[in-house]
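A single protein chain has been removed from this complex, and every other one stays in its place.
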Amino acid sequence: MEHETTSKSAPVDQVDAPASESRRGFLQIAALTGAVAAVSGRRAWANGDIGFHAKDLSDDKLVDMYRTILKIRWHERTQADEMLTNPDYRGYNHFYAGQEAVATGVCAALRNDGPFEQIDLAYSSHRPSGHAIAKGVDIPKMCAENDFRATGLNGGYAAEMHLSDPDVGFIGADGMIGPSMPIASGSAFAFRARGSDQVAVVFGGDGTYATPHFHSALNNAKLLDLPLIYVLENNLYHQYAHYSYSCPHRDIADAAAAYGIPSRVVDGQDVLQVYNAAKDAVDRARAGGGPSFIEAKTYRYYNHWGAPGATAGELGAFGYDPLAITSFRPEREVRAWMQRDPVDICRNTLVDWDVLDETRAAEIETEVKAEIEAAFAWASEQPLCTPEDGLKNVFADGAVPARQFG
Amino acid sequence: MEHETTSKSAPVDQVDAPASESRRGFLQIAALTGAVAAVSGRRAWANGDIGFHAKDLSDDKLVDMYRTILKIRWHERTQADEMLTNPDYRGYNHFYAGQEAVATGVCAALRNDGPFEQIDLAYSSHRPSGHAIAKGVDIPKMCAENDFRATGLNGGYAAEMHLSDPDVGFIGADGMIGPSMPIASGSAFAFRARGSDQVAVVFGGDGTYATPHFHSALNNAKLLDLPLIYVLENNLYHQYAHYSYSCPHRDIADAAAAYGIPSRVVDGQDVLQVYNAAKDAVDRARAGGGPSFIEAKTYRYYNHWGAPGATAGELGAFGYDPLAITSFRPEREVRAWMQRDPVDICRNTLVDWDVLDETRAAEIETEVKAEIEAAFAWASEQPLCTPEDGLKNVFADGAVPARQFG
Amino acid sequence: MAQKSWMYSVLEAVQYEMQQDPSMIWIFELTPPVASNPGKPVINLETEFGRKRVTNTGIDENWMASCCLGASLAGSRAATYIPYQGALMPFQVIQNVAGKLRHMTGGRASMPVVWIIEMTGQTPGFAGQHSCYEEDSYYAHVPGVRTVIPSTPYDAKGMMHAALRSPDPVVYLYPAGLRTLTEEVPDEAYEVPLDKAAVRQEGNDLTIVSSGGGMPGVLEAAATLGGEGMSVEVIDLRALKEMDTETLVNSVAKTRHLLTVDQSYYTLGPGAEVIARVAENVEGAKYKRVAFPDAPPPASPEMFTWMRPDAEKIAGAARALV
Partner (left out) sequence: MAQKSWMYSVLEAVQYEMQQDPSMIWIFELTPPVASNPGKPVINLETEFGRKRVTNTGIDENWMASCCLGASLAGSRAATYIPYQGALMPFQVIQNVAGKLRHMTGGRASMPVVWIIEMTGQTPGFAGQHSCYEEDSYYAHVPGVRTVIPSTPYDAKGMMHAALRSPDPVVYLYPAGLRTLTEEVPDEAYEVPLDKAAVRQEGNDLTIVSSGGGMPGVLEAAATLGGEGMSVEVIDLRALKEMDTETLVNSVAKTRHLLTVDQSYYTLGPGAEVIARVAENVEGAKYKRVAFPDAPPPASPEMFTWMRPDAEKIAGAARALV
């Protein structure tokens, strides 16, 4: 089913990227004009209206953002390779590669350390490893968690789908599509009630638009002026269904704008555009100006879950995923998006701004790769869990009785 | 808390009635200008753009609508008097008086008899007695049901909050705020799937806007082009909370329009305006044009539930309702709305159109009163239920075991 | 110390905790959190603490419950009152998120949240969701959430203090049929534990176990049976999750006869769990359940009152069992 867009307002901050066209529409344009191949990372930021806040940042902060994108990227690639080549490796992931600039740009605008009562909180809901790294979790411990180790971030109880770390304000993933949005709005309610200037950010996919929770969270955030930032990562698909099956809007941001919430569409491949939108939203929320909605147009390089279709040593997955059953996304769409890679766009910008040169940029990537490899190595040596510990942490104190033996 | 309206689009079909102003805003205007007292029933329909479809109706059909409004009104008044004066009377009601033109105008545009596979379905969800009468249920049986009689419309199982009668396509009330909207969309889905031109109508209060179901029902109705008509009766309050506590829009229709659904605001006190909007919506739905949303600005003359504050023989309730606790609506607001009474507006229009004269109009009212009195009399003589029947109708066949005796 | 109603006792506890903790919040639906009691000051949380901390929005019980969960995750204690019509609207977020979050974060999520979930007064004449009394079982099956159901104003206040001070999420069931009960309730704060049953009356011939709205009928039946010479031990569960097995087993080990009474439906009502726990631990006892049949409540008072367990039916079942 093809849907006509019903929205009248023009997307904001739209760049000449393969954006939110319906799949067929996009492919037709790409085929007719060869436009995709002509889009380079360099051109993306050569747009007069980007870099407003970002241009004021210190070099260190900018390099940090580049480093964060690389950490997420290399965590993904290293883990995918582990999954594809190491039969003893048990971890899995909902890969975030391709979307790194979203988590990085948003979290760079947040307060990520300090006492729990002062830091900003991020709800990941789903596909959390990128959000976790951007918010600042300890990567070796996260790797241990993903590999079910007793010394992992969450003691081996969570694994990838439920990562969390309150120490850095990462409330984490709950694995459900929908519920985190109203919950995050509750944290925002608490901030406002106690007179704190903290903000709550919730990340959600295009799949969250259709959930009933979308309405609840946005309506109440608006009514109560809550410091909530809803970051919708529109990677065009939920599992293997294009978002036009679930949403009558071309830009989901239009749906949020209907509540009277300041809503923007950004190029999710460009970390600085994301940062700028997040910074505006955070400033508004801290000043008591209420909620914001950011729709980041982005794309994931791997399939929905795990590494089907991927090849060790290569970025992305192009094969057919049996999970998709009768519906799948075309390889040329994946390849088109990969030409506007968030790593390249960030690096190119920093080089153009003279924050880094190519040599230093490459060195940093080498350093990050090594750091991630060390994290996986450390994780693989961590102890496995003690079976009986499964009875703990049900309530704050004590353990529940075993019942499996009668 | 006062909310500024965020909507930019002008309300459609707005008349010079006390409409959806926030309570305080409305009272200020009323106090300053004395405008309310100047609004008469006669003036309401003297608006060039009403009566389009309605003007083409046969006299009989128009008189039927007048009669239906009167049936609802006298059912309300008779029942309120019973509750206030007859200590043996056990029935109760969520009174609909003041809103009669909404149910009447909508149902007049529907197909209300014929085989079940051909008639239009109406979901009442809540406050059902007006919807039931307008859809054509047998009034004596409904009175018996409301009085818990074995021969009532639903055998005494339902009472007022759960009235239903599939024979006239009245799927009825389920007593919940929210769930009926997605359910009604499911009936619409079935119509479309089986190639039928039936339509599904769901009535809901302003309270339904904030429910998560609002989003689900409208989004899916739009995506799937369902023949669903959502009639939102905005009587300004849910229980005793003004709708501005739950909705950032001045016109809730704006929220529906954001989905790309044709949405109108109508004067809910004028049955012909309601009919015209419903007729458009029904025609569109039957032709495969998908859903519509109608917001009827209206008002209830009694309190939320039962007859607190009402006086036998008088229309409306003005006293303080203990249920309201710290919040209640001002008496002058009730009296202002009562000056644009749906009975008067309908009668005046029909007299002006020469469909009736005042004498005949008064005769009809006398006939209807007698009919309603007879219905209550019949109902009061009906047998009470057999206790053991409570174990039946759990499943289609048989009865469940008694468990209350051990 | 004064005679206080259930809801006044509860709001007294909430008011005290909100005065102590300026970050605590309360969300309500339409009906403001106000209680009055003869001879006592009116409690109005909305006006006392202001609408930044105490607010209503629309009819969206799932948002109310989720909001409080999110507040608790942000370090603010939070409570809400869900009316009975919406009792199961927030079920999924309590069952699938709140109940699992502490465990699935390896103990890192703390959730000092209390959901007061109203159960109906089982009013004859209503029907469907307006007279049902079934949420006890649904919530009691959820791990990671403490589910309690006080049956007296004294317990209501003490368990509310305990619930608000607990780092665990608590489903606090309020059987609205008890709204007219009054008893002497201290003015100062005190705690009643969230995991202990109460032996309301000791006896040797028969153990009757019930909870919440079932208790008045059970106590009345026990008095009748006592007058007939039967020695009845009456246990009020109070805590549905974690259920106090020890008190149940000790009692039936003595009386050898167990009668459970649920206002909730028969199948998988709390009584099923009570019997199963005892049957696993006591040999040769005799068992019977009194419960609402597995049928929704009908509107007709004739049907409904016949179906609902009451003192007379309970006493009849006890006589048949012993």
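In order of appearance the chains are A, B and C, and numbering begins at 1 in each one.
One rule holds for everything that comes next: contacts are C-beta pairs under 8 Å (C-beta built on N, C-alpha and C of every residue); 3 or more make two chains touch, one makes a residue touch a chain.
In this text the structure is predicted, and so the values were computed from the model without any measurement.
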For the full complex, can you list every visible chain touched by the one that's not shown?
A, B, C
If the hidden chain were put back, which of A:T211, A:N234 or A:N348 would touch it?
A:T211
Contact partner of the left-out chain, one of C:L73, C:M89 or C:A311:
C:M89
Go through subunit A and note every residue touching the omitted chain.
1, 90, 92, 148, 150, 156-159, 161-162, 174-178, 207-212, 238-241, 245-247, 323, 325-327, 384-391, 394, 400-406
Extract the touching residues of subunit C with respect to the undisplayed chain.
88-89, 91-92, 95-96, 99-100, 103-104, 127-129, 132, 134, 137-138, 140-144, 241-243, 265, 267-273, 275-276, 279-280, 283-284, 286-289, 293-296, 298-299
For subunit B, which residues lie in contact with the unshown chain of the complex?
116-117, 121, 152-158, 162, 164-166, 171-172, 174, 176, 179, 182-194, 198, 200, 212-213, 216-217, 219-220, 223-224, 392-396, 400
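To be clear about the criterion, only the chains that are shown with their structure count from here on.
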Based on CA centres, what chain would you say lies at the far end from subunit B?
A
From the mean C-alpha coordinate of subunit A to that of subunit C, what's the distance rounded to whole Å?
41
Indicate the whole-number Å distance between the mean C-alpha point of subunit A and the mean C-alpha point of subunit B.
46
Find every residue in subunit A that makes contact with two or more other chains and list them.
212-213, 216, 219, 223
Going by the contact rule already set, what residues in subunit C reach two or more other chains?
57-58, 60, 62-63
